[in-house]
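All protein chains but one are shown at their positions in the complex.
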Amino acid sequence: MKAAVIGLGYWGPNLVRNFLSNGEIKSVICCDNNPARLKLINEKFPAAIITNSYSGILKDKSVDIVVIATPVDTHYQLAKEALQNGKHIWVEKPFTAKSKQAEELIKLADKHDLKIFVDHTFIYNGAVKKIKELTVAGELGDIIYFDSVRVNLGLFQHDINVIWDLAPHDLSIMSYILDAKPIAVSANGIANYSKYENVAHLSVYFDNNTFAHFHVNWTSPVKIRRMIVGGNKKMLVFDDMENSEKIKVYDSGVEITTQEGIYDALVQYRIGDMYSPKVNQTEALNLGVKEFLASIKEDRQPLTNGVEGLKVVKILEASDESIKRKGKLISL
Amino acid sequence: MKAAVIGLGYWGPNLVRNFLSNGEIKSVICCDNNPARLKLINEKFPAAIITNSYSGILKDKSVDIVVIATPVDTHYQLAKEALQNGKHIWVEKPFTAKSKQAEELIKLADKHDLKIFVDHTFIYNGAVKKIKELTVAGELGDIIYFDSVRVNLGLFQHDINVIWDLAPHDLSIMSYILDAKPIAVSANGIANYSKYENVAHLSVYFDNNTFAHFHVNWTSPVKIRRMIVGGNKKMLVFDDMENSEKIKVYDSGVEITTQEGIYDALVQYRIGDMYSPKVNQTEALNLGVKEFLASIKEDRQPLTNGVEGLKVVKILEASDESIKRKGKLISL
Amino acid sequence: MKAAVIGLGYWGPNLVRNFLSNGEIKSVICCDNNPARLKLINEKFPAAIITNSYSGILKDKSVDIVVIATPVDTHYQLAKEALQNGKHIWVEKPFTAKSKQAEELIKLADKHDLKIFVDHTFIYNGAVKKIKELTVAGELGDIIYFDSVRVNLGLFQHDINVIWDLAPHDLSIMSYILDAKPIAVSANGIANYSKYENVAHLSVYFDNNTFAHFHVNWTSPVKIRRMIVGGNKKMLVFDDMENSEKIKVYDSGVEITTQEGIYDALVQYRIGDMYSPKVNQTEALNLGVKEFLASIKEDRQPLTNGVEGLKVVKILEASDESIKRKGKLISL
Partner (left out) sequence: MKAAVIGLGYWGPNLVRNFLSNGEIKSVICCDNNPARLKLINEKFPAAIITNSYSGILKDKSVDIVVIATPVDTHYQLAKEALQNGKHIWVEKPFTAKSKQAEELIKLADKHDLKIFVDHTFIYNGAVKKIKELTVAGELGDIIYFDSVRVNLGLFQHDINVIWDLAPHDLSIMSYILDAKPIAVSANGIANYSKYENVAHLSVYFDNNTFAHFHVNWTSPVKIRRMIVGGNKKMLVFDDMENSEKIKVYDSGVEITTQEGIYDALVQYRIGDMYSPKVNQTEALNLGVKEFLASIKEDRQPLTNGVEGLKVVKILEASDESIKRKGKLISL
């Protein structure tokens, strides 16, 4: 198969490298308007073919896959043209700038019997796969809350706020891990440097008694990438900044204790054993490419398909409405 | 001076110990309905006098100070009686269950020229004092956000939710550190085990472009006590779980960089030096007692007086209204 | 029973507190030459009886137990007199300044049918008990090495070097955990501030293919209290600075791998799962006092008896000889 990568910014080179290294891929065309980026790609990946013409790629019958790694607001147009020209598409997260666009693209892909892969990379991360295994196995019991923190001193996007930039990772994990259906969101935050929020908090309510919260921040002096999945049986912490022991499962819960016991409970807050399962360290993006190619060959939906992408976009859309009104509850 | 401690639950013994060890205090009377607690106090502090009669204490002209460490909803009544009987009062946080009660007690104390000390212990903590010093010195520049996390596997209160239980610590620190005036709050959370929320998120908006957020949780498998004070010049992290280096000041900020530079910024997220000032390790409660006694002798308001207590209660009250309506913005 | 504590320095008050709180103990006499220390004890523990006369204690028939918490070089004389006067003895670590003295005291105690308890407190620590359980259960397989680090910015002793001050803790744990017999030692280090080494490294060789190493330092800017027990099946880390998760058991070992595999092994250095068993948090000293009193009542040797104390002293003695000659191997 032949793939073309559109947009060679921060993430583009990783896409090029992983498509190049996949045995199923004969060649990779790299496309960007910025000559400097094309030059850089050419130096790093002499095997790649470079071009600045997207229309040329669309016309090229030999191209099976178009990988879209451009700014969010261009996803819809580029994706639509690719589908109309009979290409399977890989779209960076978030899938689209509007849920209507996502719905339209899903219909279009179905019509032409093409696949949409949304790059929710974390779904192919060894730690996240392990969390899924554990929850499916009932190890945690019923999940009562999902808490995610993704903050660091990061790059300011110039077209979206910090929720649209960082939360898709965590929202896609949430939607992968939790069975419950999100019904409403409330978002708060602040924009200190531009019209886009650089600090934000997103609460998600579900149709059962589950609650999820997402803290994202571009202006944190420390880098934190931590997720707590609270079950009524056990609780799990996923700390992506840990070199090893990324996942810790705590055999801890709520103690109903005597008056005296209660005072102890306060000091001794960890009740049971903890264990940290080994996690597969294969690069997630590599497995994502495999899954996409497999879905095409087997003519089935990939794990992170358009519908999954749409779910995330719907929440992002609602968060915009809520944060503008300082936490107002917005139903999904 | 003579002090009487009412309520010998989890915190009571710490109060007894610190009043006993203060040179200004001649004797300490300890009062509780629970004989088991009185016995325990008697064993631990043979020097203390024990009783189960609050009325006796009120009548006792030799008692100068009444320390109220009972459940929140009893604070108002006990405090009122103490003031009416000419006693200075020390009240555990949160000051009262309703802001009206706090306002009434403040008036009453003024009328009788008595002092109210609200036990916002953290204001006397060496690390918090250091944060105050640094902010007053302008070390951080303008504060753009205040983020606090206080979660662990803790004791469920049976009369208040996790915000009323844990957030007063952090709200009192916020109000001590920030000059800005809080104007509205939005709260989200969930109650998994009782009618009281065990997980909650509280956003506070200010009259300037500052934003504060408080994450409190009784059902976290890990204990986190971290506060980030984001300034436009430097940023500070206060991690109370650290044995040393509780405070770290990061000479970090937002980089306006070139296209290429931006990609780097993403990987190299820490920009400047960091330093960790030495922190005074004297027990905060010990310094709190000193401050209270000094305020009485010098006939001045203590640092953590009734008005400070009222500020926190107002926010807690608003949070109740907001969390019931899933994040609805409530003006203060 | 009645106990007398001799020496009320840094550790003395902890001994007084734990003997006072033990139900079997009717009263505790506290003895020191320094009036300031007697005063302090009197304030902290009004129930304790204070005196500056050791001879008085020896003559007092009602005293069953003498607790010796004085400088090492005084242990032998005080212990001998106590035994000669029919008292059971509790001696702080290290047991004696010379192994000959320890041997003599052991004989003397046997002759008078009295008990010697050497305060190897860590043997009663919940984490150490758990390590013992795991090793006895064969969880780690055969132990191939034992590595201990105990460094911080600590107090300089004026009569002993850092090995005599800090290593007894770890040597007693080693001797509790390992079945193998130590046969020789090699010690290196440096004395920067006095004639006593403030940095030292002690290697211990055993009669089987096991090896132990102890790193002690009074002049480290960071406090480290970590022990690694390397088994050929699993490996264990005991980090006493951790608030929770003090013990971690790693299902890790040595991989025999292909040429290619080897390169991976270098990057992926953690092979299996890890788990952290819950640890009993009862104060070790409290359990030590219980064990000592039980050994007296049941007329049996306590777990940390004179012979255990002697083992440690023999290694310390050899370390002195070795460190003077910069690592020369000294047989035990």
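In this document, chain identifiers A, B and C correspond to the written order of the chains, with residue numbering beginning at 1 in each.
The working rule: contacts are C-beta pairs under 8 Å (C-beta built on N, C-alpha and C of every residue); 3 or more make two chains touch, one makes a residue touch a chain.
Since this is a predicted model, take the numbers as computed values, not measurements.
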Hidden partner chain, touching residue among C:Met1, C:Ile25, C:Ile190 or C:Val307: C:Ile190
Given B:Ile271, B:Val307 or B:Leu332, the one touching the chain that is not displayed: B:Ile271
Residue among C:Thr51, C:Thr219, C:Gln281 or C:Gln301 that touches the chain left out of view: C:Thr219
Contact partner of the left-out chain, one of C:Asn152, C:Asn286 or C:Gln301: C:Asn152
Contact with the hidden chain (one of B:Asn34, B:Gln77, B:Ser194 or B:Gln281): B:Gln281
Missing-partner contacts on chain C, residue numbers: 9-10, 34, 36, 144-145, 147, 152-156, 184, 186, 188-190, 192-193, 198-199, 201, 203, 205, 209-211, 213, 215, 217-223, 228, 230, 232, 235-237, 248, 250, 252-254, 259-260, 262-263, 265-266, 269-271, 274, 322, 325-329
Positions on chain B contacted by the hidden chain, ascending: 244-245, 251, 268-278, 281
For chain A, residues in touch with the removed chain: 46-47, 223, 241, 243-244
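Following the convention adopted for this analysis, only the chains that are shown with their structure count from here on.
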Rotation, 0 to 180 degrees and nearest 5, that superposes chain A on copy chain B via CA atoms: 180
Computed distance of Cα centres, chain C from chain A, in Å: 52
In chain A, residues with contacts to at least two other chains: 269-271, 274
